[in-house]
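Now for chain A:
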Amino acid sequence: MIGTTRQAAAPARAAERARLALGRYRLVRHALGAAAALVALYALTSAVSPYRDLQIAQAAYLTCAVAGLTVLTGLGGQISLGHGAFMAVGAYTTALLLNHRSWPLAAVLAAAVVVTAAAGTAVGAVAARLHGPYLAGATLAFAVGLPGLANYEPLLDLLGGQNGLSVTPPVPPAALGETFPVERWQAWIACLGAVLTLFLLANLVRGRFGRTLRATRDDEIAAALHGVRVARVRIIATVVSAACAGLAGGLLAVATTLAAPGAFPLALSLQLIAAIIIGGLGSLAGAVWGALVLVFVPAWASDLAQSADLSHNIASNLPLALYGLVLIVVTLVFPRGIQGGLRAARTALARRRSPRDDAAHEEAAPHDTAARDTAVHGGDS
Partner candidate 1 sequence: MVRFVNLTLAGITSGMVFATVALALVLIWRSTRIVNFAQGGMLMVTTFLAWTVVDAGGSYWVALAAALASGLVLGAVIERVVIRPVEDKPPLNAVIVTLGLFVLLQAGAGMVWGDTPHSYPPAFGIRGLSVGGTRLLLSPNDLFVIGAVGAVMIALTVLFVRTDLGLRLRAAAFAPEIARLLGVRVGRMLTLGWALAALVGSLAGVLIAPSVFVGPTQFDAVLVFGFTAAVIGGLDSPVGAVVGGLLLGCALSYVSGYLSSDLVTLGALAALIAVLLVRPNGLFGATTGRRV
Partner candidate 2 sequence: MLEVKDLVVAYGAEPALDGVSLSVPDGALTAVLGANGAGKTTLLRTISGLLRPRSGTAALDGRDLTRLPAEEIVRLGVAHVPQSGGVITELTVEENLRLGGLWRWRRGDLARRIAAVYELFPPLADRRARAAAALSGGERQMLALGRALVAEPRLLLVDEPSLGLAPRVVAQIMAVLRRLCDDTGLTVLLVEQNARSALSVADRALVLSLGSVAVAGEAAALAADDRLRHAYLGF
């Protein structure tokens, strides 16, 4: 008996070593990717106008929120229509701390993440019991209900009512020079936050937690039978996802120097859902695409409306109409989103080059399953 155990232990140890090596390799690869992204963003933000810098900042904080949501919905199969409300929690926490405490910005943002994660724990504990449309309903009510708190009489002084709280813009360090534009500094902060978020999430979803999470999505009962504590996994996913949205909200407050209820309408939550679908469900790279679409498609649409000299009614609604149209069209004809399309194109190219390499490419595309069969849990599936 003992002999066989020892014999079996050797390959197990080898496998463990290989797994660790792979994990370290993955960590290195992700770290290199993050560094490369930071260099590229440094070059980009330095080359463009302050107006573009602000757009980059916007895309960066939306990336945080979208990436967090794609972990919950894409990998965990739990829909949330309430992520805009988590952003509101992060933004208000940031604004309050910046206005009332002289903490360094990093500490303030960290606090925003912690507070939002706490809110996420509460929501997650409720949400883990719900599925499908019931979950959608609860999170929808959350998205619509929470911003209303700002107008509640006893909290009016603290939260600033409809006008919200204005935030003093962050001051770029003196070392960067007198003329350094504050917009670029805001873009840097937001981009750093986005890259950090993506780095952490990439390691999380490729590891054990990611596998467990996907297992609960694909077959809740089978996962439970394999000893996965489904409710706990879902709550953790909600907390992680909320924390990302909290950071996004904090960065929004820094970039727009404002936290107000008007910044967190139901439409924001719906846009975040739109972004994870358009980008490609369950893929972090897709989250970046989705965030870019959220920022640049409306900008492009309003440019278009201006140059085509459309009437005010049409011009102001064109971006919204485009969203709606893109959402429907992507879902009907292109259900794997931008990232899925890119990957398909790359695979097709590679296949043409070396027809025997298919297996390797399948290996390299673990997100594919997510795009294929992610579903809102429950219902009749």
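How these were chosen: all candidates are chains of the complex that A comes from, given by their letters.
Criterion: a residue touches a chain if its C-beta (ideal position, glycine included) is under 8 Å from a C-beta of that chain, and two chains touch if they have at least 3 such contacts; residues count from 1.
Owing to the predicted nature of the structure, the values given are computational and were not obtained by experimental measurement.
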Chain A: touching candidate in this complex (1 or 2): 1
Chain A to candidate 1 touching residues, read off their complex: 73, 79, 126, 129-134, 136-138, 140-142, 144-146, 148-149, 151-153, 221, 266-267, 270, 273-274, 277, 281, 313-314, 316-321, 323-328, 331-332, 335, 373-376, 378-381
